[in-house]
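Can you keep this structure in mind? I'll have questions shortly.
Note that this complex is displayed minus one protein chain, with the remaining chains in position.
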Amino acid sequence: MSEWLLIALIAVPTLTAVVLWALPVVTGDRIAALVGTIVSGVLLVVSFVLWWDMRRPHCPCTYQLVDTYGSPPRTVPGKLMPDVDINVPWIPSLGVRFHLAVDTISLPLIALTALLVLLCCVYSLKITPRIGRTRSLIALLLVIETGVIGTFAAADLVLFFVFFEIVLIPMWLVIDIWGDDHDRAGRRRAATTFILMTVLGSALMLLGFLLIHRHAGTFDLVFLGQHPIKGGHGVPLAAAILIAVGLAVKMPLWPLHIWLPDAHAKAPTVGSVLLAGVLLKLGSYGMIRILLPVLPDATATIAPYLAGFSVVAIIAGSLACLAQTDVKRLIAYSSVGHMGFIGLGIATMSPEGLNGALYANLAHGIITGLLFFLAGAIKDRHDTSDLRAIGRALYARLPRISGLLTYACLASLGLPGLAGFWGEMLVLLGAYHPADWLPRATFIVLMVIAGLGAVLTAAYFLRLIRELCQGDPAENPPAAFAVDLSRIEFVTFAPLVVLTVFLGLWPFTLLNQWTFL
Amino acid sequence: MTLTWTDWQAIAVPLVLAIGAVAVLLVDSFWKSASAELRHTVVTLLTSAVILFGLVFVWAQRGGFKPAFCQPAVEGPAECSFVFEPLTAGLWAVLLVGGLGVVGLSTYRLLASDVPIGEYHFLLLSALTGATVLAGARDLATLVIALEVVSLPSFAMVGLRRDRRGSEGAMKAFLVSVLSTAVMLFGVSYLYGVTGSLYLTTIANRLTGLDPDLGRVAFAAGLFVIVGFAFKIAAVPFHAWLPDTYVGAPIEVTTFLAVVSKSAGVAGLLVLVTAGIAPDGSHLRTVIAILAALTMTVGNLAALRQVEAVRLLAWSSIGQVGFLLAPLAVGDAQAVVGYLAAYVVVTLGAFGAVAVVQRHRPGGLLTDYRGMVRSEPGLAAALIFFLVVLAGLPPGLAGLFTKFAAFQAVIDAHLGWLAIVMAINVMIGLAVYLRWIAELFRLPADDPFSVDIETPAVAMISLCAALTAVLSVLPSILFALST
Amino acid sequence: MPLILPLLLAVVLFCIGVYGVLARRNVITLLMSFELMLNAVNLNLVAFDAWRINDATGQTLAVFVITLAAAEIGLGLAIVLLLFRGHGHVDADAARDLAEQDELVEQEKAT
């Protein structure tokens, strides 16, 4: 039963996309959006059913843990402990298997993906990019959903790679076709930079996978998790570096983040939401799922550098935000900072840091999704996302939207009581208390710098609120067409707002999923 | 004197192909009473039947081992000039599928483009004969002769339209090829001089025990032979003839060059490498690896700014050859054949689509494809699929996995630097195809391409697309070809 | 006769051939240069065959090469004829219709 649900999660979106494309052009964009909404809604339900199923006591996680290790080491981070398991040979001569498995690390992310795609489809019911062609947009979103969910569910390195790559071309098309319609060359460049950098990264990652295969003779994540590759130098180190670089492009970590601001800024609203909310998570998820459990020793070797780059990302991203004049670019750069926190959490290799990274993953997906929705709403109303062109005093012109924007900004800067806090807090705690084999002094220094980065994060969000929401309404009279929060926007934003509060006030539901870390 | 023996089944396919070639020529020459259309149909059917026979034979005999023209050796096992073995079967399958595809492609444009039908099919079958012999050849003389049997008909085909562009293309291909033959033969002569034999196995055996001075000579000789093949498959820096010839030839012939001729060259080189001219650890493999790196980089880079569809495909095929050479450099026949198979199917499809467009838009510019997703969704979808496979990204899993196999071969052989170069080239290659795909998606188009596509073309392109889709879902077929 | 003399001669012949291919413009001359190169190969083969006395493999291949050369020249002359019909000359370096067309790039940039 669960197996079929998992297969459905991956296959249904693409099949729906094919059906949508097969429909005649005259079918209408509304119907396409409706179909997308229904399908992704069903998928959301399915993912929750799977998740619910897993929380039952029959989960074999604990005994398996004790089984393989007499006395477990302090961390067995990210190791795949499959609950639902589909495992059939695919390309025997290359050692590739079609192996899907999910556990409590991947399922929340799958649910997040389904949620965000659902919201994007709902949003598209009423609000679509000016160029139209909504049918194809919805279809591409669904294909992206397949890729992302597949990546989260893959238990074979090659399968992971394949799903990882599936999202690229659809995303490229989304940016290239539906992107910023004032800047044709810019959106083309942004889309191409995005796809080329990611492809290069993933090709390098593939080299790392092949090195693992050469060393261990298998691509199977479950097996590799149980028999990690020892040794922190030589081939494992090379593999770890290659994989880390590949995933760091996706994540993105400084200095490989350069594609991100353009891609986010030029993408349409739904594209930005998915890009920031879901696609960036592929990188961090890969690190948790592959680097840590498969190459623990090699990861330990590179962890301080990973942490260092993450912290640079936090600081550089935040500083860059301070000087941005474009709302979407600013939010994009804020993602660099937040993903830096996640990278730092992973690099600590400690349960706290990993819990934090996982939590921050979800929180960032929700909050940044909301932020991009709001930025899109503002951009739609002003036909630009340039702060100077939009003007100030949005509190007076669009009180509800700007109020929500303030809320989302506060959530994003890690205000305790909202979702962003727990992840960052746990990451910093992890950095204070990293795994035993890591240089603690280094990590404490990094923790302090990251803490200052948190202040900078607050600074740029407050600056955004000050430059955009506040101000003298007399100097910025309301435009005639500016309608405050529409009903569809309310429906789309509400789940994210509610989840932000819920995750902020009650982190235990999620954290208890990851006690095995 | 020495005794030779032959398993005639081994050479059945080349023989039938040769007989078919003659038959086609005769039918076309002496059956003047029939209309051109009828003759075209008959000739096409005849050619297809011959090639299909070959395919059926390969299918029936896969996994068999049949030597031909063998003689007992002074030392070691018998020396054979020609062998049918799983590797041969795989290569033949690829070559014959390519040939069949070209025949199919020729059905819907040949008459209009002023190409003599009988000669065309005769030359095609002759070249296929040479190609199949090449894939089974196990001595240098057979190898050289077979290579010439592939090459010479190809040039004739390039010039078959007897126009200005065709003659220039033929001339360029011819001159380069002749030079390469001379260089290769020069190498062969030294290889013979050093080892005293033309049999690949014997040469391989004797090369191992050579004294260092002669070893250097043998190395230079091997280099010359490889350079000769490098001309044929247009590896950089021996590639410059290719774009000009591709553009100059009729598009069917271009397809033939890209599919059959190139595969034959790769097959020959593969035979050379795996049979022992360049054994594991030999510097000749390093040379091939360098060639691979150069070829893929230059090919992809040059394709980056092309504005004509055929020229872009020409340069990108150079890039693809670079990727083919990478597993070849480490002697991984399985990866090479798999890659070749996917490349052949997809190239056929891509050229098929281009042929449709070029028939109505002879300019052949990328801008002719603008907005095709709306005006010709089916054709556009197929073309995008082929291009994505060539780039090696999902949903083109056939391309992805063949590239993956190439990576795996290279990594397993500890050629890290080559793997990095390949990774970079995946990116450049993607950039190349994306430009084209972007044109297809670009809306609104002033004058979108929209025609009634001929039924044979639809059938042909759908077949290629379907085959590619199957290979994408079950890539293991690709890698089962040569085992 | 030591082996080195015919080998040297062959190398010289081959180099002359290469020079001819690179330096002469007339395609007919080019074909003749190729003949020189192939003959260098033949000389090599025969010399090596004489050096190794066991069988006649080299000579056999030499015969093949001669045949091959004939075939090539035949086809080559046909192509030269075609070239002449199309271009009105037989200069190898003057046939440049198929070079990269820069104006196309300009056109694309314009759109």
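Letters A, B and C name the chains as they come in the text, with residue numbers starting at 1 for each one.
Keep this in mind: a contact is a pair of C-beta atoms (placed from the backbone, for glycine too) under 8 Å apart; a residue touches a chain by one contact, two chains touch by 3 or more.
Keep this in mind: contacts and distances are computed from a predicted model.
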Undepicted complex member, UniProt protein name, chosen from "Disulfide reductase", "Heme exporter protein B", "NADH-quinone oxidoreductase subunit L" or "Ribose transport system substrate-binding protein": "NADH-quinone oxidoreductase subunit L"
Touching partners, among the displayed chains, of the absent chain: A, B, C
Touching the absent chain when the full complex is considered, from B:Leu15, B:Val42 or B:Ala220: B:Ala220
Residues of subunit C (touch criterion as defined above) contacting the omitted chain: 18, 21-22, 25, 92-93, 95-100, 102, 105
For subunit A, the residues touching the chain missing from this view: 74-75, 193, 197, 255, 258-259, 261, 315-316, 319-324, 350-352, 355, 393, 395, 403, 406, 410, 415-417, 421, 425-426, 428-429, 432-433, 447-448, 451-452, 454-456, 458-459, 462-463, 466, 469-474, 506-508, 511-512, 515, 517
Contact footprint on subunit B, counting only the chain that is left out: 171-172, 175-176, 179, 183, 219-220, 223-224, 227, 231, 236-238, 240-241, 243-244, 283-284, 286-287, 290-291, 298, 301-306, 428, 431
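Note that only the chains that are shown with their structure count from here on.
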Centroid-based (C-alpha) most distant chain relative to subunit C: A
Averaged-CA centre spacing for the pair subunit C and subunit A, given as whole angstrom: 61
Subunit B-subunit C separation of Cα centroids, rounded to whole Å: 23
Multi-chain contact sites of subunit C, meaning residues that touch two or more partners: none
Two or more partner chains touched - positions in subunit A: none
Contact set on subunit B toward subunit C in their complex: 140-141, 144-145, 148, 152, 155-156, 159, 162-172, 174-175, 178-179, 181-183, 185-186, 188-190, 192-193, 196-198, 243-245, 247-248, 305, 307-308, 311, 365-367
Interfacial residue positions of subunit A with respect to subunit B in the complex: 25, 90-94, 96, 131, 133, 147, 158, 162-163, 165-166, 168-169, 172-173, 176-177, 188, 192, 195-196, 199-200, 203-204, 206-207, 210-211, 213-214, 238
Footprint of subunit A on subunit B - complex, ascending: 334, 374, 388, 393-395, 397, 400-401, 404-405, 407-408, 411-412, 416, 419-420, 422-424, 426-427, 430-431, 434, 437-438, 441, 443, 475-476, 479-480, 483
